[in-house]
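Only one protein chain is missing; all other protein chains are in place.
Our next item is subunit A:
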Amino acid sequence: MSRPEDTLPPDLFYNDTESRKYTTSSRIQRIQSDMTHRALSLLSLASPSLILDIGCGSGLSGEILSQTPQYGTPGGPHVWIGLDISASMLGVALEKDVDGDLFLADAGQGVPFRPGTFDAAISISAIQWLCNAETSEDSPAGRLSRFFGGLYASLRRGGRAVCQFYPKNETQKKMVAQAAIKAGFGAGLLEDDEGTKNAKTYLVLTVGGGDLDGDITGVVRGMDSVHVMARPGAKAAKRGGDIVKGSRGWILKKKEQMERKGKVVKPSSKYTGRKRRVQF
């Protein structure tokens, strides 16, 4: 099946007809609601919170966030704020009279909220759209880094985010996860129904500090098919062991690399990497 991400940018793809089709299809509704419930269980919110919904679309997931615990929303009813780039989708949401606040915004341009605003963030089938850039002055990496940077800042310490997305391939999955880690999140990828056509990928993100149970590994403890990709602090430790650029060790390493490539390399001696005497 072709991916809508490869055909058109999201604001053009989700036009009036496509938005209506998306919102009224009972199959999509069921899948979206399953995924929202799954994401909510990963967020494990105990009390009514302020939640950011990235790519809220017509508010399919938002409707679930506004529900009370009796209707299966833990800790609800939550107050949510939704961002979406498609005006048609938001139009459908307005018609449905959803409870959350809606914003016409591109998540790839950042998240325009002050630091520490949200308790949690949720995103259902949206962030794969960030892997496409529509103009030459923009790049997928730039869009992802602005998005995750903005998201990291706008979450409170100890906050969590769960992003369900449809990666095109392994590379894209890795690119998204790496962008999140670079922004400072503790990140983990969780896959439901791995290896099948119904595979669902969840990126579970945590912001350090606060009352969280350790890092991301606390969220996914005891779950199957979870790969923890980075732990806060692990990166810093690795960087400390690197060889300083320009030092003798670095030069020797580079020479070895070049030699392995089959280049002609001058033999090393005790003078290799030494400073020249200051000439009078």
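Assume a residue touches a chain if its C-beta (ideal position, glycine included) is under 8 Å from a C-beta of that chain, and two chains touch if they have at least 3 such contacts; residues count from 1.
The rule is simple: contacts and distances are computed from a predicted model.
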| item | value |
| --- | --- |
| Hidden subunit of the complex - UniProt protein name among "Signal peptidase complex catalytic subunit SEC11", "Translation machinery-associated protein 22", "Cullin family profile domain-containing protein" or "Trm112p-domain-containing protein" | "Trm112p-domain-containing protein" |
| Among A:R146, A:R160 or A:K173, residue touching the chain not depicted | A:R146 |
| Candidates A:S49, A:T73 or A:T201 - the one touching the absent chain | A:S49 |
| Candidate in contact with the missing chain, chosen from A:I54, A:L102 or A:V204 | A:L102 |
| Missing-partner contacts on subunit A, residue numbers | 47-50, 77-79, 81, 83, 85, 90, 94, 99, 101-106, 109-110, 112-114, 116-117, 119, 135, 137-138, 146, 156 |
